[in-house]
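Take this structure, written in structure tokens, and hold onto it; I'll ask about it next.
Excluded from the complex is one protein chain; the other protein chains are retained at their positions.
Labels run A and B following the written order; every chain starts at residue 1.
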Amino acid sequence: MQVSNKLTPFFENLNFERDDNRMVINFGPQHPSAHGQLRLVLELDGEQVMKAYPDIGYLHRGIEKMAENMTYNEFLPTTDRLDYIASTSNNYAYALAVEKLLDIEAPRRAQAIRTMLLELNRIISHLFFVATHALDVGAMSVFLYAFREREFAMDLMEDYCGARLTHSAVRIGGVPLDLPAGWLENAAIFCDKIDHEVEHTYGALLNENRIWKMRLEDVGVISAEDALSWGCSGVMLRGSNVKWDIRKEEPYELYGELDFDIPTSDRCDSYGRFRMYMEEMKQSTRMIRQLIPLYKETKPQLMAHSPQYISAPKEEIMTQNYALMQHFVLVTQGMRPPKGEVYVATESPKGELGFYIKSEGEPYAYRLKCRAPSFFHTGLLQKLLVGVYLADVVTIIGTTNIVFGEVDR
Amino acid sequence: MRKYVPKDNVQKKAYYTDRFHVVPSVPRSKVEEGSHFADVMKTMGANVKESYIEIGQLVIHIAPEDNFKVMKMLKETCGYTQCSEQSAVDYLAKDNEFELFWQLLNITVAKRIRVVCRLANGAAIESIEPLYKSANFAEREMFDMFGIKVNNHPFLKRILMPDDWEGHPLLKTYPLHGDEFASWYEVDKIFGKEYRDIIGPENRDPGKIDIKDTKRFSRIGYEVPFAAEYNENEEVPVEYSETALVNYNKKTSIQLDERR
Partner (left out) sequence: MMASGASRYDFDRMGTIFRASPRQADVMILAGTLSKKHAEFARRLYDQMTEPKWVISMGSCANTGGMFNTYATVQGVDRIIPVDIYLPGCAPRPETLQYAMMMLQKKIRRESADMKNNTKQDLTTQTGRKARLI
């Protein structure tokens, strides 16, 4: 075993100074194109990767441990920090898991707002993907354009919940606020803008760009069987021509009533996945447009009525004694869900985001496991990177669209 | 006398529970005849100890030594081609056992199964990595967080915590704020043990304010040089409403009038 000191880092099975032609390089944990704290140990033969070893955990904060020491409502803002590019999808996945456990359903207006926010977050996340992926591969201008549109989406989120990144916009049992005046009109304008930009800016810059295609085509090829076996989900799975989208197959919220397509690609490579991200943005705008009339038909109730678990609306708390008492108990002690376990999967922008909750009837979850899609996509890297050239490594990391808040938790 | 705290579960507990509080359970239903799950149950046969449907998903309890066999049947016969999640729950305090679960997904019929088994403390489980490659990382995480050993895993090593970490964080005996080793880990690693005194212990109390401490954020309202000496006679230039009793209502109304 190597003796660890400041100059030769401890790493078993790997020897950085070697006698043969091979070379071991250390990629990260602060590499600018590693999308956060990914450390890759690559064994190279010339320019070709012979062995890849992703080393994660550099952003491990013990979120699952925190969940065991927090009441259910306290934990909700912590889920923001999982996939911090699209926070609402985490909040939602967690809230849905607890709602399934409590057997309550959010009112229809809350469902409409949630679905709209989820799709808006999907656009934010996909724009971020296009921007950073292009930046990694070498197309700087796309980064600037995509961030320009992302700021509009951020402003919409800020209008709704007041935060840019960490939204906490979904609560257990509903949403805290109604949409502010003029939000729907702005959202409609934003949808038109995104459709136009996806087609005429990013699409025009990248889709048929010769350099872009040369760098992405046939890079990071995953077969359908591999994708399933390695636990891929979301775009990574659909990019391998497996038509599986949780929004369609196990519909939650209003997705069952919406008309949208699921893009798949039989190319199985990075370029196919990039085209699917672009297509998914268009589908998201299509969904938001359908949701605007649906929202207008709903009644104004925002939180589910379930006095055992959910506090009453503020007006009732301020006027009615019993509601105030319930609120006091729920805030000081926390809700006590029934004994049991639940696993709920949702389709986050990155893939299948699921929460497993084991409840023992206490106000604190006995065990909470967050099934993060990026975690399994990072695991796939050790297969995907073998045999590619060093220059393609960055492209492949970019195409998996991993976020380290979620990988390490 | 110090209050007795049980050592086997140091996680946060409810400070008050009603004496008459009865914990309800999530309803569990039997597997219906003719459904997809009934076919699965038929294929499984005697391997299943207990089975029920909980919130739309079939839960089957198996013996820990059967796990590879059962997974293989589920994958090859029943079409459960993806293992989307796998981890453990700590029941050491109660039963001296871990509860392991695998969350499987069949994408052709859109159904999910949870396979559950109880593993005694210190026993090892067979790896399902040859069947589902996603178990590669998931089992390593389980080993890291609980210390559950996995047989025939290609590379069983800590994944989220550093290699030289002591303890398994998700055990119920492990405190949230970490043990002695965890609290000095980065100091020992970077500077060495002899620098513990200079750097000092971690502040785990978010509400702590120490007026003499100039290394943290204690002197609100004015800037002092980092680690400056504390002077008893120094004046605080900024006054807050609590000390000076400014009538903000009056002030704001005047400002509002001016703006109008």
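FYI, a residue touches a chain if its C-beta (ideal position, glycine included) is under 8 Å from a C-beta of that chain, and two chains touch if they have at least 3 such contacts.
Keep in mind that what you see is a predicted model, and the values were worked out from it rather than measured.
Here the missing chain is touched by one residue of A:Tyr58, A:Tyr252 or A:Tyr271, and it is A:Tyr58.
Although one chain is not displayed, chain B still touches it through residues 160-162, 169, 174-179, 182, 185-187, 189-192, 195, 198-199, 202-204, 206, 215-217, 225-228.
Even with one chain removed from view, chain A keeps its contact list with that chain: residues 5-7, 29-30, 32, 37, 57-63, 65-66, 77-78, 81, 84, 128, 131-132, 143-145, 147-148, 150-151, 154, 164-166, 408.
Here is the rule we go by: only the chains that are shown with their structure count from here on.
Centroids built from CA atoms put chain B at 19 Å from chain A. The part of chain B that touches chain A in the complex is made up of residues 11-16, 21, 23-26, 28, 54-55, 57, 59, 81-85, 87, 89-90, 101, 103, 107, 110, 112, 114, 131-134, 136-138, 141, 145, 157-164, 169-170, 172, 174, 176.
Of all residues in chain A, those touching chain B in their complex are 4, 10, 12, 56-57, 60, 62, 64-66, 68-70, 100-101, 103, 226, 228-231, 233, 242, 244, 249-250, 333-334, 336, 338-345, 352, 354, 356, 358, 360-364, 366-367, 369, 371, 375-376, 378-380, 382-383, 408-409.
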